[in-house]
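In what follows, a single structure is set out as structure tokens and then discussed.
The other protein chains are all here in position, but one chain of the complex has been omitted.
So that you can tell them apart, the chains are marked A, B and C in the order they are listed, and the count of residues begins at 1 in each.
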Amino acid sequence: MNPAMIPEGAHPLAATVARLVWLLPLLPLLGFLINGTLAMLGVAKIGPADPSANGGHGHGEVPGHADEHAHDDHGHPPRHKFAKIVSLVGPGVLVAAFALAVAIFAAMRGVEMEHPYLLTLFSWMPVGDLKLDATILLDPLSMTMVMVVTGVGMLIHVFSVGYMQDDPGYPRYFAYLNLFVFFMLLLVLGGSYPLLFVGWEGVGLCSYLLIGFWFSEKANADAGKKAFIMNRIGDFGFLVAMLLMFANFGTLDILGVAEQAAELPMGGVIATTIALFLFLGCTGKSAQIPLYTWLPDAMAGPTPVSALIHAATMVTAGVYLVARASGIFSMAPVAQLTVALVGAATAFFAATIGLKQWDIKKVLAYSTVSQLGYMFVAVGVGAYVAGIFHLVTHAFFKALLFLGSGSVIYVLHAAYHKTHNHDDAQDMRNMGGLRQYMPITFSLMWIATLAIAGIPLFSGFFSKDEILTSVFARISHSTLADASLLGMPGGTVLMIVYGLAVASALMTAIYMARMMLYTFHGPNRTGEGERPHLKEAPWVMTGPLVVLGALTAFGGWLNVPALLGAIGPVGGLEHFLEPVVGEAALRTTLGVAPHLPHSTELMLVGAAIFIAVAGIAFAVWRLKPAALVPRKDAPESTGIDRVLENKYFVDEGYAAAFVNPTVNASRTVLWKGFDAGIIDGLFVNGSALLARAFGWMGSQLQTGQVGTYAWVLLIGVITLLGAFTFR
Amino acid sequence: MDRNYIPVLFLLGIAVLTAVAIIGLSHLVMRSRPTPVKQQPYESGMPPLGDARERFSIKFYMVAMLFIVFDIETVFMIPWAAYYRQLSCAVPLVGGACPAGQISFFGLGEMLVFMAILLAGFVYVWKKGALQWD
Amino acid sequence: MLVEALALSALLFTIGVVGVLTRRNAIIIFMCVELMLNAVNLSFVALSKLYGAAGQVFVVFTMAVAAAEAAVGLAIIIAIFRHQRTVNLQNINLLKG
Partner (left out) sequence: MIFDLANPSQLMQALGPDLLLIVGAIVLMLWAAWRPESDEHQRAVGRASLALVAATIAMTLWYSTRGMSSNVGVIAVDNFRWATDLICLLGAFGAIALGMEYNVRERILPAESHVLVLFATAGMMILAAARDLMIVFLGIELMSVAIYVLVGLNRRSPKAAEGSLKYFLLGAFATAFLLYGIALIYGSTGSTNLTEIGQRVVAGNFVAHPMMLAGTGLLLVGFGFKVAAAPFHMWAPDVYEGAPTPITAFMATAVKAAAFATFLRVWLEALPGMGDAWFTPIWWLAAVAMFVGNTVALSQRNLKRLLAYSSIAHSGYLLVAVATGTLGGSAAFLFYLVAYTLASYGAFAVVIAVGREGDANNDLSDYEGLWHVRPGLAIAMAVFMLSLMGFPIFGGIGFFGKWYLLMAAIEAPRPLTTLAVVLVLTSVVSAGYYLNVVRVMFMKARPDGAADPERTGSLTRGVVYATAVAILVLGLVPSRVIGWSRAGVPRAPQIQAASVDAPR
């Protein structure tokens, strides 16, 4: 694994197209520069119309709504004057990047990838110990991520062309989106932690800018701010972890750190501390407990952004980071247990909250948080391949779900726009029966739903099953089982993790089925006037959905478990990623590949299938879309009264049969108390408030009186003299 | 402690004592019968004009300030003067005198530069009209 | 003698500090600062008895600098008086927070 032993030119990839890998991030950067320039040129003196005209629901989700004000007639608002060239450049660079990525991938398949391909671009900070090169690390792991980022990114860019077409900030939107892809590629390709951090910070900035893209006064800006604060707390963890790495290893190269980490004592305090701080960074970026509440709020941004940044790519950066730093994590079982437990708890809590949401995007947001928890469970127990596998399949089906919901919102909004209705285009109570109007979207979204629920042969089934199996396999005979977390033996912790994961799998099936039922089935609850305007979204939007649908359906073939070896090549991704994470994964399982008896494995798979089917069946059986009323007629509709809604649903028989006490309690306590109270109240507002309180005290001291200043100065003098004298 | 300073100390003591004694005695002896006329400040027999705590013109302060600044610069001439003999000789002095042919104008030049800088300041002040009374 | 001189210097310095802290008139505060500077000068002079002329040279510089500072300071105080019609620092707090 020693990278120093392989001269750069000698790597088999050096002779292939892979040496152009530096072009990958450069292409979107180019797109950003072009679109950014156009955005600057396109800024009219007047600026966009006041976007706060949007009803004040707090959902900025109204494509092209900014023009609503100026063009209240039915005429189409004029597109941005640079719209054509932007539509070409924005997605164009992504298509080129994806093509290049495919070529590199093909080249990589053709050579022996025993060692990572490290390409030094230039010496960024060329000084002694602080030497920091701009290096690109191309190995199977980063390749996988690049494929996801460019592939899914490309589709979402294309989708955006349709979705955002009437927005006055069209070039700016694509500039941000291109920039995001640039930073994301930097994140996954960076050959050292500082470079990775650059990408990490960059995607955060883009996310911040895009959440607040529609700066509808309060809610969006607040959401951006919240995302921002939480991400900064996470970044703090990452930075401290880097400082500790540097202090202990003297290097920050990813390979160098991995090499040094292997020599640390198992379970030592250094590895544990670094791993925990890294994980703090991950909780911020990947929306895990306790820093997860920003993600649902981030839905204020445009829906394609939610799909790309807040579902498929950026939020998975934490999972990628853990896999990247697998060398460190595998040396710190306590940290691993923490990761797995936090992941499982997040998966469970978010799923309970997801059961209750009315906003279609909020359902998907909580679902994302929950699925991210799943991924952390996987990488936490050292099943890095399973985690990355789920990351990939999740990117497919969640992007599909988000884009599908985007289509629905787009269509609904367009209909409302035509009828001058100001209803909420995201509330599922206003939907229903869309099946007949949007058949393509309908069927594609069902595919994604079946995948996320874990119905066999859809992609999500394979990845989810692998995670559950991995957790189960490590309950004994692993470093995790030997360690203990807060006095609890590792085996017990893993059992809890397993239980939570299974429970959330069930709830996932329920809430996803619920979302589909309320959106597409039952009677149509839009108004009479809108109904004629409901139709499938244009092809530029539906096309990407179809591609994603195919990926969602067949993505599971990437990594077929041995048990189902009959249907395809076994463990493709596993073999592909082996050189990167294999060693670390084996370390957790004490040097032997985890092996479960055939019967046990069959039983686990059977249980998983049963749960998925049961969840969907339960939802279909108990939920009555016909009984729903449109949001404006709903008895209690504001967020404050949501707890009361529980009663309404209990009467309907929803979830009355089982897990009701737990779910209700956890929902009430967690969503109201934990989420809104402790996280938002204490963590976000609290820390902001604390800082502000100190600031306020400081500015109160700033009385403007010279006398006060002289006194403060003197107190400083006396303190200093005291410090010097009485040491 | 240098004994030579003891007489000075005595003188100081006597001066203070005398002053205190005269004022103290008059206070002891006098009878206080204030009248408005008596309470007026004494201005050599003339009736006082206006308040004694008269505000001085701002110009007075400006000129005074300028005076202070230029005045204090002369303090630098004292060490210069004390050391002038050494400064005017290119080699160390021999028995308090400069060897023949070793006279240097360094000391003089230094002071001329110093004066030139002061002069520049003076010209500036003059040109700005700070020295004009009205 | 050195110790006494240094003690006196410290005492004067402290008086200056107390004056700065307790007075409200800008001019008096400035005079107190001058007192502090001159207290330090006393230290320098006393110390130069021990270490040679450097201390005395320092005193000369300090005096010159203090004079320049006094000139600028009085000009500033006059400027503030023109605006506020007072040199009482308690009334001079446009800038705060």
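Note that a residue touches a chain if its C-beta (ideal position, glycine included) is under 8 Å from a C-beta of that chain, and two chains touch if they have at least 3 such contacts.
Nothing here was measured: the structure is a model prediction, and the numbers come from that model.
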Displayed chains contacted by the hidden chain, counting the whole assembly: A, B, C
Full-complex contact with the absent chain, from A:539, A:610 or A:694: A:694
Sites on chain B contacted by the missing partner chain, in the whole complex: 106, 117, 120, 123-124, 127-128
Those residues of chain C which, in the complete complex, touch the missing chain: 6, 13, 16, 20, 26, 29-30, 33, 36-37, 39-40, 43-44, 47, 50-51, 54-55, 57-58, 61-62, 65, 68-69, 72-73, 75-77, 79-80, 82-84, 89, 92-97
For chain A, residues in touch with the removed chain: 39-40, 43-48, 50-52, 123-130, 132, 194, 197-198, 201-202, 205, 208-209, 212, 215, 220-221, 224-225, 228-229, 232-233, 235-236, 239-240, 243-244, 246-247, 688, 691-692, 694-696, 698-699, 701-702, 704, 706, 708-710, 712-713, 715-717, 719-721, 723-725, 727
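Operating definition for what follows: only the chains that are shown with their structure count from here on.
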Interchain centroid distance [CA atoms averaged], chain A/chain B, Å: 80
Whole-Å separation of chain centres (CA-atom averages), chain A against chain C: 63
Per-residue multi-chain contacts in chain C, two or more chains: none
Complex contacts: residues of chain C adjacent to chain B: 1, 56-57, 60, 63-64, 67-68, 70-71, 74-75, 78
Of chain C, residues touching chain A in the complex: 17, 20-21, 24, 26, 29, 89-90, 92-97
Residues on chain B engaged by chain C in the complex (per definition of touch): 1, 58, 61, 65-66, 68-69, 71-73, 75-76, 79
